[in-house]
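Working notes for the structure below.
Note that one protein chain of the assembly has been removed; the remaining protein chains are unaltered in position.
Chain IDs A, B and C follow the sequence of writing; residue 1 opens each chain.
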Amino acid sequence: MAKVFFPDHLMQLTAGVRELEVRAESFRDLVAKLEQLYPGISKVLIGKVAVAIDGDIIHDPFLDPVGPDSEVYFLHRIEGG
Amino acid sequence: MQSFAYAAPETVQQALDVLAEHQGAGRRVQVMAGGTDLMVQMRLIDGSPRTIVDIKKLAETNRLDIGAKEIYIGAAIPGAVLTASKPLVACLPGLVEAVDLIGSSQIQGRASLGGNLCNASPAGDTISALVASAGVCVIASKGGQREMPVESFVVGVGKNALKPGEFLLGIKFQRPAKGTADAYLRFIPRTEMDIAVAGAGVSVTLDANGTCTAARVAIAAVAPTVIAVPAAADALIGSKLDAAALDKAGKACSAAASPISDKRGTADYRRTVVGVLCRRATAIAAGRAKETR
Amino acid sequence: MSEARDYKVIGTRVIRPDGVDKVTGRANFGADFSLPGMLYGKVLRSPHAHARIKKIDTAAASKIEGVYAIATGADFPKVGHEEITGGEGAGDFADLATNVMARDKVVYHGHAVAAVAAISSAIADAALAAIKVEYEVLTPVMDLDAAMADNATLIDERLFTAGLPQKPTKPSNVAAYMEFKRGDIAQGFAEADVVVEGTYRTPTVHQGYIEPHACVASINQGGQATIWCCTQGHFDVRSMTSKVLGLNVADIRVIPSEIGGGFGGKTTVYLEPVAMVLSKKSGRPVKMTMTRDEVFRASGPASATKCTIKIGAKKDGTFTAMSAWLAYEAGGYKGSSMAPGAMCVFAPYVVPHFLIQGYDVLVNKPKVAAYRAPGAPQSMYACESLIDDLARQLKIDPIELRLKNAVSAGSQAAYGPKFNAIGFKECLEAAKKHPNYSAKLGPNEGRGLAAGFWFNAGMQSSAEVHINENGTVTVVEGSPDIGGSRASMALMAAEELGVPYEQVRVLVADTESAGYNNVTGGSRVTFATGMAVIQASRDIIAQCKQRAAATWGIEEELVEWQDGQAIPKPGVNADVKPLSLAQIAANSGRTGGPLLGRASLNARGPGPGFSINMADVRVDPETGKVDVLRFTAIQDAGKAIHPAYVEGQMQGGAVQGIGWALNEEYIYDAKGVMQNAGFLDYRMPVASDLPMIDTWIIEVANPSHPYGVRGVGEVPIVAPLAAVANAVRAATGIRIPDLPLSPPRILAALEAAKA
Partner (left out) sequence: MSKTRVETKINGEQMEFLCEPQQSMLDVLRDTLRLTGTKEGCATGDCGACSVLLDSRLICSCLMLAVESNGRQITTIEGISRGETLHPIQQKFLQHAALQCGICTPGFVVAAKALLDENPNPTEEEIRYHLAGNLCRCTGYDKIIRAVQDAAQTMRGEAS
């Protein structure tokens, strides 16, 4: 199962849960499962935050694969100058 | 509506005539030498129409004369020409240093001693050097030429003593005697391209024993105009320009300063630093004076 | 994914393809473009920092002969709230719309209130002077303390702080709060042998690009428009202009000119929508350029900040806890780079317990924009200064202290994920060995060291590779080239295809000619657009192998690509001669048509970048003036595609950081009017202020890029602020927490210490 971690500013949406384990094949799949747990969260997780899957930051994740031992961190979006 | 006009007279008389004619007609007239300040003022401060009288084509404003007794520097000579003049550097190194500090190489290609003086900025780099070396303004006037010490030429922030219809032809000096030398130092936060936060021009005369027999000190950017500081000169005269004398002169400069706080520095800072500059400039001038003795 | 290999052209110092045009004056920048019948547009700007607009009277201006259009806020559509889906500091489209042209209120001195288009710029000036605006002047809110005070004047009465645990009951100037934490901060500090704390301020600073913003806009009666402009992202100009004006994206073509510097400041729009409105009203093309004064007053500087950092450590230097309280000025509209600043502040270190709190705060200054590693220089200046003091207090060498706590592969970053391969420890070890770290210092001299970090960005890029009939290569991409990226793209295409660098030419194409690309920013172009160029080149190779196979009548799998030609794989029994790219191209009509390679991607895994900078300074004890004697920049580039331009990024960022540390700042009067809106008094470093900037490139490959590339553009500006400040601390014995370390500030501190 993939380990999923939420930053403080998203924990309002997860009733204070910082990390949990989810079985998912892709980011889309992962978000769908999180939506079942925390209705409404997908609106934020898709399009408003970035994600790091196994250390690789992805700006607009959706189809990206998530492995059985993956670590998934949600992040504030970073663009840069 | 008044429109812009430009005139580039070729004789002093023509220049005086243009000034008289345009001023007589109620037009705004501005004399231009290098133009490096004028162009910025027109862009940033006041772009209103005027007649610009370019005095760069006159023989009298372009003449550089290093005579046995007297030195004459035309008002419109660009800095680059003055800094390249070895005889001038030998006679008035401090003045040339001050000229060299005005802006970049590009500015040096245009900016003139006369323009820097007439612009009458409290921070004008050359003005304190001119005062220290007892420069005298040579002014073209309807009735002929008149002369006036640089010290009394600058009368306020951006104000000079020229009357309507007049313009500055050049500045003259007594050729410094043996044992006399000048120096100018300013403080800026960078190494180039800034306006002086404080400045000090010093001229000293040393006798054969190394005793200071005459001195003039002028400070910049610490009062509405560049000011001479007789108390600082007095502290130097009669001394061997030892550390105590320099310190006393520096303190006299700090005491004479009445600076403001602005984007370029605080009043306290300027007051302190002008004393430091006086000390350091005096030491440089003294070293040079010894070499010329 | 990163492949260890011997490179043929990658890593060589080739001449950039756009170079000759730039040294001869032929290259066209933003203000160099003109059209027949073009008008000159100018903006009337607010003389007040904070005021309500009561009335704008344009009647007299419209009667001036030669005036063709006048625009005010009334000519712009109302734009609803919608987040701009860029990164930090981008904000809200509704705010962008009113920043471009004020409606009911001005929120900074220089805010646009009206614009005119006239036959000459002199007439446009006269028309601006004839526009009468009535204001109700309000109290300006000019710094963080004033803005965050309980009874502060409100810049936006409808603004409620977002992100607070409890919904606020009343509006404030604090637009957003953000918190990051791990572990138990109280426990962490309790475990510490030493606790240090400091509060640091940094001023508003500007990117200082030498080219002012400029554009020409032309829209026809059918609503189709073309914009020529200098921008870091022409696709963003298109999307922003379409949102602000309610136009169809497909109707706007944006053609990027050469760009004279941006550093993050040209990632948004100021003039383009205004020029479009003026063009629409006049029916003619309109050119607009900012003066330098306008650039300072009305483009997007970087946030002033106030940061309080606290660190707890064991005697041996191990960090036990860190906390940060960070407030960033956003300007007149919300959206500072507080969030990345907060995410960066402790990024280089392993910290078991931390708490980071960030505030995004409105003040009556221009809306900030991105500036090179946006947010990081400020917060990391604070943290790296405090670490320097901690090292001194613990009597531990500053490199050793950092090494003891440094992150490496597998460490969990304070901002969340675990790092893959990174080069922070390698930078520290290199610094230890660098001769400048042991060079002798004289009286009044001091050495300072600091670390820098930036995430780097990936995001969307696309590229096409066209093979011309003689086998030469044209790369078409859509990332405006600010620092020589066309050379890097050409190097990567040449490397992949196995052709000489000189046979590859690169075009940065307009929005109708190139596939979509995100902004040139976030140090992403060499990484992400480069990845697209590599993939598009591989697409070409695949096609060439297929064409060769067809030509030879063998299976495609039996062909391989080597040194720019198709050859049969070893052992394949085919009596054929190798086919070069030129031969395949010449024959392309007979084998399926032109060779066109394409790639589009959303690049993942931009490797984080780390640096160590060392500064040696001399401080004049009588004037407080700081001279930089030596400066050393050490940075992990992953793989330097073109080392000279990597060094150039390091050197340029170092000098911007030195300027930020020593003299640059926005100086305001009591009414909120900037006093130094020009290069004369803004005081960026000039050539004579500086020594040579020594560089060491470290290469720890980024595993997520085929060549191991990491972004290099932003990291260089992060460390210099603290490196210089720590050097001043070493030279004077005094910690001066506020930037800039200008001579008056240093002298005052020296005198206070004496007293």
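Criterion: contacts are C-beta pairs under 8 Å (C-beta built on N, C-alpha and C of every residue); 3 or more make two chains touch, one makes a residue touch a chain.
Keep in mind that this is a model prediction, so the values were computed, not measured.
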item: Left-out chain, listing which of the shown chains it touches; value: B, C
item: Full-complex contact with the absent chain, from C:624, C:648 or C:711; value: C:648
item: Option from B:20, B:80, B:214 or B:255 whose C-beta touches the chain left out; value: B:80
item: Residues in subunit C touching the chain absent from view; value: 13, 15-16, 18-20, 22-29, 31-32, 34, 122, 207-212, 258-263, 289, 291-292, 482-484, 642, 644-645, 647-649, 651-656, 678-680, 684, 686-690, 692-693
item: Missing-partner contacts on subunit B, residue numbers; value: 3-6, 8, 32, 35-36, 39-40, 42-44, 47, 49, 52, 54, 56, 78, 80, 103-110, 191-193
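We take it that only the chains that are shown with their structure count from here on.
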item: Topology of the chain contact graph, where touching chains are joined (line, ring, star, complete, other); value: line
item: Chain centre separation (subunit A, subunit B; CA means) in Å; value: 69
item: Distance between chain centroids, defined by C-alpha means - subunit A, subunit C (Å); value: 26
item: Mean-CA-position distance for subunit C and subunit B (Å); value: 44
item: Numbers and ranges of subunit B residues touching at least 2 other chains; value: none
item: Subunit C residues touching subunit B - in the complex, by the definition given at the top; value: 125, 293, 622-625, 662-663, 667, 675-676, 678-681, 683, 685-686, 688-689, 742-744, 747-748, 751
item: Touch list for subunit A against partner subunit C, complex; value: 5, 7-9, 12, 47-48, 52-61, 64, 71, 73-81
item: Subunit C partner contacts - residues on subunit B that touch it in the complex; value: 44, 47, 187, 189-195, 197, 262-266, 268-269, 272-273, 276
